[in-house]
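So the structure is just underneath, and the comments pick up after that.
One chain of protein is taken out of this complex; the other chains stay put.
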Amino acid sequence: MIDLNMYFYGAVGAFGLYIIISAFRVFLGPTVPDRTVGLDTINTLVIASMIGLGAAMWETLFIDIAIVYAILSFVTTLFISKYMEGMEGGEA
Amino acid sequence: MKYEMSRVVRTVTDILVVPIIIFGIYLIIHGHLTPGGGFQGGAVIASSTALLVIAYGSFGKHKKDLSSLESLGLTLFILLALIGMGSTMFYNYISGTGGLFGGTLPSLGINPGYINTGGTITLMNLMVGLEVSAALSLIIWMMSKRSGMMEPEETISPSEEVEK
Amino acid sequence: MTWPIMVILILLSISLIFNALGTIGLHRFPDVYTRLHAATKCTTFGTIFMTFTVMAYSVREYVITEEAKFLNMAVHTLLALVALLVTNPTGAHAIARAAHKMGIKPEKAVRDDLKDSEVN
Amino acid sequence: MRKSIAIVAFLVIFAFLAGAAVEMRPFGEPDQSAMDDHFLGDTQERHQVNNVVTAVLFDYRGLDTLGEATILFSAVSGVLTVLREIKKDEKEEEVATK
Amino acid sequence: MNFDIFVHSPAFILGIPLLFAFLTPLVNRLSEQLRNVVFGIGLVLTAFFVGLMSYQVLTEGSWLYVFGANQPEPQNLLSYFYFRITFVADSFAVLATITISITAVAAGIYSYGFMKDETGLNKFYTLFLLTLAGVNGMVLTGDLFNLFVWFEVTSVASCALVAFRNYRGRSVEAALKYMVLSTVGGLLVLFSIGLMYGQYGVLNYALLTQSISGTFIDKLALGLLVVIFAMKASSAPMHMWAPDAYSEAPGSVTPFIAITSLGSLFVLFRLLFGVIGVNVDPSVSGTLLIILGVLSMIVGVTMALVQTDLKRLIAYLSVSQVGYMMMAVGVGLATLNSADYQNFGTLAMKGGLFHMINDGVYKALLFLSAVAVVHVTDIRSLNKLGGLAHDMPYTTVFFLIGALSIAGIPPLSGFSSKLLIYQSVYLYSPVLAIVALVVSIITLAVVGKAFFNAFLGPDQGLAEKKVPSSMLFGMGLLTVVVIIFTLFPNLIVSEIVSPAVKALVGVMP
Amino acid sequence: MSWESLLLMMPYITVVLLMVIGLFTVLFKKNLIKIIMGITIMQNGANLFLVSLAYRSGEYAPIFTSAESTDMVMPTPHALTLTSIVIGLATTALMLSFTIMIKRHYGSINTEDVRRCKE
Amino acid sequence: MSEIVLIIQFLVLIGLILTALAVVFFKDLISAAIALGASSLLLSLQFFLLRAPDVAIAEAAVGAALTTAIFIFAIKSTERKEGYK
Amino acid sequence: MIDIGIVLEGIWSPIVFILVIILASIVAYWLYRMGNSQYEKTEHSGDPFISGNRPPGDIRKIHVGGDNLFWGLTKALKDYFDPLIEGHTGKLNDYMYWVVVTLAVVLVYIYLVV
Partner (left out) sequence: MKRGKAFISTFLLALFTYLLLTLAAGQSMVEEAPLSHLLWSLEELVLGISVALIVASLTDHILCRKRNYRMLNPVRWIVMLVYTIPLFIEMAKANFDVAYRVITGKIEPAIVKIDPELKTDLGVTFLANSITLTPGTLTVDVDDEESELYIHWIKVGTDPTENIAGRFVKWIRRFAE
């Protein structure tokens, strides 16, 4: 039987693929909010990968990083949205 | 233009600030046991400041206090290092002496971690955390002041016209 | 294969499926609001299931090994879950509000009360 | 002309860096690790600390951390200096140069 | 506990300015007078510890200061002492720190009068002390990554100083250019540190010297380090930031910014002689230094010839002076492994290092007296200045002494070092000596132009105010030092420069 | 070159690419903020290089809470990288504040305009 | 075991390079800042994979929140579009 | 300590030079004394001598600016000075350009020679 943490590694690999797919929304997304949505998605996926990796590596304390990331990505999202609120015209 | 963000964001900010600060302090004082330390914890605490700044669009009048806090942290840090001059600078003279932060591990190798160890390492973590949180808050404060995203203070004289 | 492992695998696959759906939706939907629907709901849900997986896993490991660090892992994962639940929808709301303030119209929108209220 | 020279120089540097990447020891297999092994073995005994990185950061290489904090301090001083208010009426015109 | 203050002096040279820099904002909340006093105490204490270290090194020999070790002075050097950060207290560091602290004290005293009317002064004094600490750390350290850290401290603090007069657009522009260049340079230095660490697993100079063998990666690291430190030392053709930064910095710290680039030059020599250059065929890096030096000399002096801005003119002159040192020390390095080293290489080294300490002092004098002119008249253009000798007699004398010294007019100190350089470089290649002579003549023409335009001619009544006494005192201090160097060059060479050459070339302690 | 050796080379290749992309930005882009972004990318590259050097395959993080013995990745580059991250933040903040002041004085942040200091 | 870690690293590094390229080629500075944030986010994940938790936390805190924040402040105080007027 | 003797290693001995200066000034004073006795005062004897012509306007107000000195030299060496001055464009990209070009040249040099 494969070790259980192999499943976690596999899941994280899949998340890596999703991250690259979501990154294309950052590249393509016609407006800035679209790119921000892409960034937000990547944030959530990275948090999921970090939690999974923490379990897979048996490194308990790695979960802390996910918490830090969850909070700080929120700050980033707020900053970008605050900037967008003051922007005129949604193009480009 | 309104400088505050929406009501939902403000409420969530109010709720999150205290846990974020606690989390930062946790990272600082457990720096010698778990990943983290003065710098990371300080950055997390500063991000709570950033959260307040961005959600409310204004900042208190604590610039001088923050500046003093920063200097104080660094002064204590370098004094901690200089006290080690009995041997050499940066000598860890507290570790293993048995007093505050001078505890010893019962066993080497894997252990869950004991907070009362580490000597100057723990203290320096605290000092660096003090300095970094104040410093990064000051950077956020100063950069946001010029950006027009914040509520203007009365003392700022906007001279935006271009020299030729 | 014992039942805890089955549970863990099922939770893990749910997490994978929903994250995949969110990622696909990010590309299939036409405008920012609908993309936000996909991104927020699906990825949050998927990540919640990831935390459930890890919590189940760490509880299982704790039962087997009786090491305190797995309990610690479960608690920290719970904290991460709470942080996610609070921050993700708020972030989505902030993006949507900013997008609307920028003047991006919802695609194919049937009605727009917010716009009307601003006009009046 | 100038731009093409710049591109050529840029490519030369690229080539050298890539050469270094090829020549570098294989990833994940350091051959010289006496210093790090010494730190790993010495930390718990000497400092009673679990996190080796913190021990390196604050004790073995404490001076680096002091320098790091100093840089942050000087950057904050610099930001406060550069973005401080300008008393416009007195200091706006530049000293006559040319 | 036997606390030997001599042994700890390297740590104090770094620690005292840092401690006082951190204290300055705190003291400023109490009173501004006290802050000035604290600043002065910090400067003087630093100079005092430099004196202590120099005394100890010159009488007892050099030693390694190991940070965080059990006993202050390891008698038998176990290898794991090298794993910690070390400070190298040898004669070369003595030469460097003496140069730095003379300039720092003079510029600090000068600042009291010069900066009186500015706002945000506590930050100014803080940054001044931080720059001092950064340069001291840079020349004292014996660890590659620590070198990077102090390098960055120096660049950040000195860039903030350049941009101190934020009401001038040019100042901020110059600071940004300087900052971008030093940050990119610092990153390349960090990259080369990574290359070294990846290969040998150590960061200490002494340990690296034993293991470097001259592989492809070593060559890459050598190239990166040479170019970046030469850039920071304002060598042509990467000198363009230097005139901007020197001329736009607040006048009292201009010599100090120049000293930071001199510090980079010290570090470059230490890296080339002590760590990496000697392991990768020294003649190659010596030739590189000579080429860069000759370029700097020619480009600097000819650009100075066409300048009309007084401070920029002196800035370009300082670029050309850096060329002299690089050329002389390059000759020493190029001949290091041959019999020629005993014939003239060591002489060239002595000339180069003596020129460094000379140059640090008289360039500071020249800058400070030029800044006094600008301070009094608010004019920097040589087209508009004139006749100032009537109103500012002391400044005229100071400027004249500095100008003659930089031009290498015989009785003054600049001549004694230049003579050494001519003599030794002639034996290596006559062309270099001829270039050096011609550059020296053009330098005389340039300073003659500056002196003629600014001080001679009919009195135009440009001087609006008096030169404050603290500024005069600062310049006077430097003049005294220049005169000492003028009167006792043999003493300086035999007591300070020759041991420095030996320490630089010989194995590390 | 086999697939596995490419996998093994990938960190170094990424480091080189990041450094080169950053250098490209600093060399050819004219917007000051873009240049600073390029510098940030270079910093990322240098940090990644140091941490890649620290890795020993299949070993643990240098913390005694979870590792089994001293089979750990090397701690020194981690400390160095922490230092360099802080340095990067400090320099970035300082350069950005310079840029803000330049915009105020010159009305532009294009390097074609920001050239009053010349000759 | 180690192969799958290498493959995950490969994916993350590819994403890192792509986002870094995007930073250079976006004309809109705010988009470039967003891409920079994504880049340092992936860098943090890579540090995580290389078993450097301290560095990963620091990079997450600095790269994700603070650097992006000060870039956004700077863009707001200067101008948004790259290009010569 | 203080070495008065002439050192042939090239270090300048200022004591000797001071003696030479004193000697030279004595000689100069002697020459001055010789010439001064035969000096005749004329109308323009205190005026500056520029190219033999009378200068326009009040000669006390004449001010030679920084551009005027060495104007002939820079004009004559136009081909050298003009590219040099144009090279100092003040653009940040050009500063970086020089660093990168030097770096490339140095790297190639080191690679080829060693």
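Going by the order they are written in, the chains are A, B, C, D, E, F, G and H; count residues from 1 in each one.
We adopt the following convention: a contact is a pair of C-beta atoms (placed from the backbone, for glycine too) under 8 Å apart; a residue touches a chain by one contact, two chains touch by 3 or more.
Bear in mind that the values here come from a model prediction, so they are computed numbers and not experimental data.
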Identified contact with the non-displayed chain, of B:I22, B:L79 or B:L108: B:I22
Chain C residues that touch the omitted chain in the full complex: 18, 21-22, 24-25, 28-30, 33-34, 36-38, 40-42, 44-45, 48, 66, 68-69, 71-72, 75-76, 78-79, 85-86, 89-90, 92-93, 96-97, 100, 106-115, 117
Residues of chain B in contact with the chain not shown: 6-8, 10-12, 14-15, 17-19, 21-23, 25-26, 29-30, 33-34, 52, 112-116
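Rule of thumb we're sticking to: only the chains that are shown with their structure count from here on.
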Comparison of D-H and A-B by number of C-beta pairs in contact, larger one: A-B
Inter-centroid spacing, chain G versus chain E (mean Cα positions, whole Å): 38
Where chain A and chain C are represented by their mean Cα positions, the distance between them in whole Å: 10
Per-residue multi-chain contacts in chain B, two or more chains: 5, 9, 16, 27, 33-37, 39-40, 44, 47, 50, 54, 67, 70-71, 74, 78, 81, 89-90, 92, 109, 111-113, 132, 136, 139, 142-143, 146, 148-149, 159, 163
Two or more partner chains touched - positions in chain G: 1, 7, 33, 51, 53-54, 56-58, 61-62, 65-66, 69-70, 73-77
Complex contact set, residues of chain D against chain E: 16-17, 19-20, 23-25, 30-36, 38-39, 59-64, 66-68, 70-71, 73-75, 77-78, 80-88, 91-92, 94-98
Chain G-touching residues of chain A, taken from the complex the two chains share: 6, 9-10, 12-13, 16-17, 19-20, 23, 26-27, 32, 35-36, 38-39, 42-43, 46, 49-50, 53, 57, 59, 61-62, 64-65, 68-69, 72-73, 75-76, 79-80, 83, 86-87, 92
Residue ranges of chain C in contact with chain A within the complex: 1, 5, 8-9, 12, 15-16, 19-20, 22-23, 26-27, 32, 35-36, 39-40, 43-44, 46-47, 50-51, 53-54, 57-58, 69-70, 72-73, 76-77, 79-80, 83-84, 87-88, 90-92, 94-95, 97-99, 101-104
